[in-house]
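A single protein chain has been omitted; all remaining protein chains appear in their positions.
Chains here go by letter, A and B, matching the order in which they are written, and residues are numbered from 1 within each.
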Amino acid sequence: MRDVAIVGVGLMKWGELWEKSIRDLCVEAALSCFEDAGNDKIDSIVVGTMASGLLTGQEHMANMVPDYLGKKHVPAMRVESACCSGSQAVRTAFMEVASGMSDCVLALGVEKMTDVSGNDATYALATASDQEFEAFHGVTFPGLYAMMARKHMEQYGTTREQLAEVSSKNHRNGSLNPHAQYPFPMTREQVMNSTLVADPLRLMDCSPITDGAAAVLLVPATDAKKYKKHGMVVISGVGHATDTIALCQRKDMLKMEAVTLAAKAALKMAGKTIKDVNFAEVHDCFTIAEIMIMEALGIVKPGQGGPATLKGLTALEGKFPVNPSGGLKSKGHPVGATGVAQICEAVYQLRGEAGKRQVKNAKVGLTQNMGGTGGTSVVHILEAK
Amino acid sequence: MVGISGYGTQIPRYRIKVEEIAKVWGTDAPAYRRGMNLNEKSVPAPDEDVGTLSVNAAYNALARSGIAPKDIGAVYVGSESHPYAVKPTGTMVAEAIGACPHVHTASLEFACKAGTEGMFIGTQMVQAGRVANVLAIGADTSQGAPGDALEYSAAAGAAAFVISTKNIVAELLDTDCYMTDTPDFWRRPYSHYPAHGGRFTGEPAYFKHVEGATNAMLARAKMKPSDFDYVIFHQPNGKFPVVVAKKLGFKEPQYRHGLLTPVLGNTYSGSSPLGLAATLDEAKPGQLILLVSYGSGAGSDAFIFKTTKRLLEVRDLAPRVRKQLDEHKYYLEYGQYAKNRGKILRAE
Partner (left out) sequence: MSIPRHWREIPRRYRLEAGKCKKCKVINFPSRLVCPECGGKTFETVKLSGKGKLDTFTIIRVAPEGFGDEVPYAVGIIDLKDGVRLMAQITDCDPTTLKTGDKLVAKFRKVQEDGKNGIIKYGYKFVPDVGV
């Protein structure tokens, strides 16, 4: 296997982008990535999107993207793992480059979520759960994570305030991110006083509905110097694991085993331990998710995610910054784009280009993306070289 | 010997008091309490309908009967509020209990008499030896038009009976019936609420047919009111069954166990069957029970049952009617009731 470097990243300001279609989002992110790399000659494209069909009526994004990008005839494929689709695109592109099959692959994640009503978006998202044995019963994604939150609170004594601090901390970081959908601070009180969505989770515990895309360009590390001059960043570890699709089928729903296994595999491949990691971008689709992911990654012991967050462990200036980008909560969560954007943030951090939200001495970063209630997880380890 | 091998009921948890309805329409609540002997009525939960009430009542009946679901040869559901205008309720019940596919089902309708129709047909089929066991259900989630007198009584509930030749808890001694074409209450296709003939529903309708069937039954069986330990008449309100009982020579101890309408409301097809179930909850072995239903349009079925020792053995295998009636109730305000019952005009 060849070592793989990221030589280009492309993002845009996310939000409710009424003027932009799904094809506009894809092209904008890709062009921004080409600009960053100083190169637009690509061998292959991998598109990650969860539900372009349900959300925009457009399937066959693997045809749409090369066509509108002016890359007719370039091979392209689409991958899907619910909210983990973006990092699946990166992982697939990684495999293509590492194997020697391609020398320059664009991994692009996208979701256009505001072309449909809130009800239809909720329906599309719920297709990531077990349709016949979860969604059938009227449970929503906030509801599924709320069940985990209740259990975590009862089992470990996690508090509402600790959950709120996840959101508050991510909004502090996001307020420093020019790409974020909601770049403003949010107090714990605001979170705790927001509308109940699914007890005990409130609106400000939940990531928003977002339009957005993100792109990265992968090449063999040996070729990296041919591209535009940035600090070199390599993907040194990739891990991927799955679990049951239905939450109730897990032996212990508080252990996100897919996250643990994906991280273990990625760290092993990189020859690192979690202690070597300087920061992480994780899938905080709900506040409780970030707490459980911290525990699953081994950043803290089980049950310690809440107290550690409140003590500032994961703050930008903390010992282990988590979600310096603002996370899904503040930056936004265009589901298929999220995993790619996490990679973009890690690259900004490792290049030292993250501006006011720059993590000090960022040498090794971890990204963790997740589908469903943790049924799929992909972890990448990125290093500055 | 043919008779009931198991009985079971389901009554919703929700109630509304007559005062709450009277408050909205500016009527005299004490008049309904005194005049019609109505205090409160059951209201189905938004996720309940005749199908669900029937199935849950059937589970209870099967628990008491000890008959395996696959041995049920026919399922009859009588109701005037079947969930579908076209699509049988009986297939759903048969599927839920596990009686499909070698089973006969039919949805019956005869205003408030539809419940005892299944019992009538079922007992004859078992007697004829065509099927070994029949599940007969009377269930309704009846609707009274907002502001109409019926709104104070139209309620929801179901009673299910397994008719068999074995495991008998109440042997069927005889049946009779009495019918004429009398338009006292009806609902035309596509109408949301039923209509009725006001006071015409009394003397020429309810009383004529209930008395007619009772007298025919007593004559046929060569029995008199005092021979019975219990009597249950259809109970559209709390007043009519008491009036007819007294007129025919029955006494309060005979009808009080089966008289549920004052605190349940009129469950239409479930009305006299629920009264029978409540009576079976109290009866001792070897006692005689007279059941007379009534359905507008109009007619009455009459049944004479004699309880057996097995009744005591199986009674506690399912909840009693009074427990379902009196415990774990939630009272609704009219607004919630109107929403739950689809009485509010919504955007399409």
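Definition applied: a residue touches a chain if its C-beta (ideal position, glycine included) is under 8 Å from a C-beta of that chain, and two chains touch if they have at least 3 such contacts.
Everything quoted here is computed from the prediction, not taken from an experiment.
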item: Displayed partners of the chain not shown (whole complex); value: A, B
item: Among B:E95, B:D148 or B:E171, the residue in touch with the chain that has been omitted; value: B:E95
item: Given A:S21, A:T122, A:Q190 or A:Q358, the one touching the chain that is not displayed; value: A:T122
item: Residue in contact with the excluded chain [from B:T52, B:T105 or B:Q235]; value: B:T52
item: Positions on subunit A where the hidden chain makes contact; value: 119-120, 122-123, 126, 131-140, 142-144, 146-148, 150-151, 154, 195-201, 244, 246-249, 253
item: Subunit B residues that touch the omitted chain in the full complex; value: 11, 13, 45-49, 51-52, 55-56, 59, 83-84, 92, 95-98, 319, 323-324, 327-328, 330, 339
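Throughout what follows, only the chains that are shown with their structure count from here on.
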item: Geometric centre distance via CA averages, subunit B-subunit A, whole Å; value: 59
